[in-house]
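Just below is one structure, and these are the notes that go with it.
As you look at this complex, bear in mind that one protein chain is not there, while each of the others sits in place.
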Amino acid sequence: MRRLYFFFAIALLACSHKTADQQLIDAADPAASWMATLQLTGEKWLDNSVPSSFVRATIGAAQKAFDKTSGTIAQSQARKELRDEIKRELETARAAAGDLQQAIEKNDRRTATGAVRRFAEASAALQRLQQQKNRE
Amino acid sequence: MKKALTLALGILTSVGGFFDVGNIATCTQAGARFRFQLIWAMLLATIVVIFLVEMSGRFAAVTGKALPDAIREHFGFGFWLVPFVILTLIHILVIAAEIGGMSFALHLVTGLPLPLFALPSAILVWLFLWRSTFSAIENSTSFLGLITLCFVAAAVWLRPPIHEVLRGSLPSMPSGSAANYWYIAVSIVGAVIAPFLFYFFSSGAVEVGWDRSYIPVNRAVAVIGMGFGSVISIAAIIVAGAVLAPRGIRVDDFHQAALMLTQAFPHWGFALFAVSMGVACFGAAVEVALSTSYTFAQTFGWNWGEDLDPAEDARFTLVYTVSLFVGSLFVLVGFDPLKLTLLTMFISAAVLPFVAAPMLLLMNDRMLLRDASNGIISNIAAALIVVMTLVLAVVSIPLAVMGGS
Partner (left out) sequence: MPEELEIIRDLLDKQLVDREETKMGRADGIVLALDGDGPPRIDRLELGFVVLARRMHPKVEKWFEALRRRWSVRKSARQMVPWSKVLDITPKHIQLDVNALETPAFDWERWLRDHIVTKIPGANGE
């Protein structure tokens, strides 16, 4: 009887097992979502639709999410190219967030526009990875 | 004429309690993650809550007693003790969540840190309860609550593909993570079928003095009121689905939801979201705090009634004061309002059988209700509701652990 439970548990584990690559891409999903959020936030700030305080608060929340994803990457067993790629997009987004933060303080619309574009690219790259994973 | 006025007010009141921080959180998450695919969960939950609210109102109209009152009297203190403790816990958690919602709205508008607004929000609700009568409360929060119609306006303006919306009205296999799909579905049901809604409704009916002649009005209020609130909630799903989902924006934080109206209303969208959320959460906080007082006062037989001056029902007043204060502590210490809301919705879903069962049992008591006791339709609905709440109770905690991304 005990052997039956054992095999059952193994089978269950095997069925629900995702590869380390898939797990990492899933873990990066919130980061991609925040990048898209910052893109929209930046666009709306340029449109004068949202106040600067909101942009600041959103950047703060996004950075926390980026930090969490960085931690997950560090512990991940996924292959190196994938980890590096996601790390790259995270860095782009982080830098863009920093630029956006400064841009709104100085009302620098040009820098803000640049930051928005980089958010768009980074989130698009991560979403491409998601789509590739779903096709597998 | 008086009944027509009651009907109008009752509908507005129902809307006020329906669309609150729980619905905002779960509907925006649903729309952002799965576009229109979870509209059926909202529809199902609405049908259930219509039945529960109708029963609650009918009970109060016929017996002149509210639910906590009747349950203790009828089943005894021992039986009522467990649901009473659970109900109180849920009440306080919901108050905490609503205060979180109010605080977030104030944070959006002012840009100041969120926990700063925990105590001021609680005090605002408290002041309102301290000074007002029941009708004044219901009238004002109802009219203020009409601002949430901006979600409906936005949904219409965005012109979502109708066939997709209709397809979402029926259950379907999720395109995406199944665990996350069912997690959000359960959270929607937990948010809509809020125990305070149908408990409060019975006390409210007693406060305004409903009698047997109000049974048809009660039915209309239940259907139209809950239905109206549901329309606003579905609009929130649609707007999130049309604005956030295509961009891959998930709602892991209320800040991500705050942008949703800016597409339909470029200039006013941000402010409209903040005001809608603030007002909706305020109205709900008022009702839940009152509901806590009603529950305590009726359980122990104290003098109760919002129309009484605080000097006449000091213990009643003390209960909502303490509840509001304790609720505000969660937000004050920095609990994230979205996480707090979702946790509360799941706990609420898990304990629904305990708090709904006593009422469902009472509805069949022919001695109490005579010819107004549950008919076949209501009883079939009640049986299905019991089954559903039991299933919810079993799956909600595991789902909360597994499916929350």
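The chains carry the letters A and B, assigned in the order they are written, with residues numbered from 1 in each.
In the analysis below, a contact is a pair of C-beta atoms (placed from the backbone, for glycine too) under 8 Å apart; a residue touches a chain by one contact, two chains touch by 3 or more.
This one's a predicted model, so the numbers in the text were calculated from it and none came from an experiment.
Engineer: What are the shown chains in contact with the chain that isn't displayed?
Structural biologist: Across the whole assembly, the hidden chain touches B.
Engineer: I'm checking contacts with the chain that's been left out. Which of B:W157, B:F265, B:W302 or B:F325 qualifies?
Structural biologist: Of these options, the touching residue for the absent chain is B:W302.
Engineer: Out of B:K3, B:R212, B:H267 or B:R315, which is the one that touches the chain we can't see?
Structural biologist: B:R315
Engineer: Counting contacts across the full complex, list the positions on subunit B that touch the omitted chain.
Structural biologist: The list for subunit B reads 64-65, 69, 72-73, 76-78, 81, 130-131, 300-304, 309-311, 313-315, 317-318.
As a working rule, only the chains that are shown with their structure count from here on.
Engineer: Where the centres are mean C-alpha positions, what is the separation of subunit A from subunit B, in Å?
Structural biologist: 33
Engineer: Hey, which residues of subunit B end up touching subunit A in the complex?
Structural biologist: Interface residues on the subunit B side: 107-108, 110-111, 247-250, 252-253, 255-256, 258-259, 262, 266-267, 269-270, 405.
Engineer: Any idea which subunit A residues touch subunit B in the complex?
Structural biologist: 29-30, 32-34, 36-37, 39-41, 44, 47-54, 56-58, 61, 65, 123, 127
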